[in-house]
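Let me give you the structure first, and then I'll get to my questions.
For this depiction, one protein chain was excluded, whereas all remaining protein chains were kept in their positions.
Chain lettering (A and B) follows the sequence in which the chains are written, and residue indices restart at 1 in each chain.
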Amino acid sequence: MRTVPGVDLAPCLELDAAAVDPDDVGPTLARLTTGWRLRIVGPEREVLLLRAAALAHGALDEEITTEITTEVLGTGVRTVYCAACHHPFPTTGTAARCPGCGTDLDVADHVSRRHGAFLGVPR
Amino acid sequence: MSGATGKDSSYPFPLAHDTYRISANVEPAAAPILHVGADHADVLALRSRILDGEPRRFVAAPHAAAASWDALVWLLDRMAREQAGVSLERDGHRYRWTNARLGVEQEFVFGDASTLPEHPLTFAGRQVEEDVVVLGARGDRLWLDAGMVVFASVWSLAFDHGMSFAELHGPVPSPEVFVRAERFLLRMPPGDAWRRLNWGLQLDDRPDLSLDASPAWGPRRRRLEVHDVGSEVHLRTEVQHLVRLPMTGAVLFLIGVRLLPLAAVAAVPAWSARLVSVLDTLPAEVRSYKDLGVLGPMAADWLRRSHE
Partner (left out) sequence: MHDLRPGDRVRARSPRSSFTPVETAAHHILVAGGVGVTPLLSHARWHAFWGHSFEVLAVGAPHLDVLRALGPVTVARDRRKMADLLGPVVGTAPWKSHVYTCGPPGLIAAVAAAARAAHWVGARVHAEPFVAEPAGGPFEVVLRRSRRRVRVAAGETLLDAVDRVGVAAPRLCRQGVCGECLTGLVGGTADHRDHVDAAEEGRIALCVSRAAPGETLEIDL
């Protein structure tokens, strides 16, 4: 976590998505004043999860920039949210078996900002 | 389950034209907004049973508290205006709610969660046939802030919680329709109510076609296991109401499910002809979105043959 110059020289907190625990985002943001921006950098999965935590603690889309370091979007590990049992789990590819309920899922191109996850549709 | 089988003569047949395109198709709402069918008690019992079995059929963000109370009072007041045996008395912030049909009697204080046995949205949602969604209005956008949805049609409230209107409709073809619809909703004055109809076909009479329950209904649908098309395949009409809530400006989205077996569609020749025409001319992307690739032609053929 470090402070970097942001858009319009706004104070900006850079979060390394691979290192910051989403549970720590709330207390961190609560110490800021309005006007701060967030920059979230890291692999796609961790960036989405950290962005979800920032949004849950009141950051607006306009206040967040993200930089995904995964080489090609969609090729790395993503969080999939099982529509049947609501269990989120990491996986690669476009199909997976939910470790929570054993349902076979197709990974849809539908992302939840709140869960930082892709929809797993039961087959 | 016989959920809202629409045996009454007032079935809201959803197709106004011989061809169908995805559109906002809203019209001013007319009373009654809240449906009370012959199987009302069964539908309400099923709603509670699903909710109690799967608590995630209800979601509410902390910032949705005021809008949820706004929705509660609007719904109870609406029921009191439209239905017999139901009354809402008010004294300042204090209300007395009586629903003689369900044997519910409840005093509560507006905004005070401790005066209700459960969240305002589930308290109301258990007493109406419609699924209830609260869309908060912020920053010129609508957000899915809260809801009790047990009869979703191939979506999941728990997954969609927190999405913007555009994100919610991401999987639907014709996204531009929803850009215009959102702008329209944000311009609605408080208290305004609009109605739109949506439709689909399904292999059974289950109102709960949520993704959450798809292990229960999905396999049969994928195998297209049908023995008697006329009695098993149902037209699913969703009577949707959009209400601008008076205090918070949130949009209350009500979805009522009405199911009609194809045999009953065939009994009304004008409906049958229209549904056949719509199914025959459905654009490929709509057919795919509504999962009617096989079921659509199957239903159209059956309807055609039933008139030979």
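One rule holds in what follows: a residue touches a chain if its C-beta (ideal position, glycine included) is under 8 Å from a C-beta of that chain, and two chains touch if they have at least 3 such contacts.
Note that the structure is a prediction, hence the values are computed from the model and not measured.
**Student:** Check the options B:A29, B:L51 or B:A67 and report the residue that touches the missing chain.
**Tutor:** Considering the complete complex, B:A67 is the one touching the chain left out.
**Student:** Would you indicate which residue among B:G85, B:G191 or B:P269 is in contact with the undisplayed chain?
**Tutor:** Missing-chain contact among the listed residues: B:G191.
**Student:** Can you work out which residue in B:G139, B:P219, B:P269 or B:G293 touches the chain that's missing from view?
**Tutor:** Here the residue in touch with the unshown chain is B:G139.
**Student:** Touching the hidden chain in the complete assembly: which of B:P12, B:G170 or B:P246 does that?
**Tutor:** Residue touching the chain left out of view: B:P246.
**Student:** By the contact definition given up top, give the residues of chain A that touch the hidden chain.
**Tutor:** Its contact residues with the unshown chain are 6, 8-11, 29-37, 57-58, 60, 62-63.
**Student:** Which positions on chain B touch the chain that was left off?
**Tutor:** Here the touching residues of chain B are 63-67, 111, 136-139, 183, 187, 189-191, 246, 248-249.
By definition in this document, only the chains that are shown with their structure count from here on.
**Student:** For the complex, which residues does chain A have touching chain B?
**Tutor:** Its residues touching chain B are 55, 60, 81, 83-84, 86, 101, 103, 108-115, 119, 121-123.
**Student:** Residues of chain B touching chain A in their complex?
**Tutor:** Those in contact with chain A are residues 56, 139, 156, 158-164, 167, 170-171, 211-215, 218, 222.
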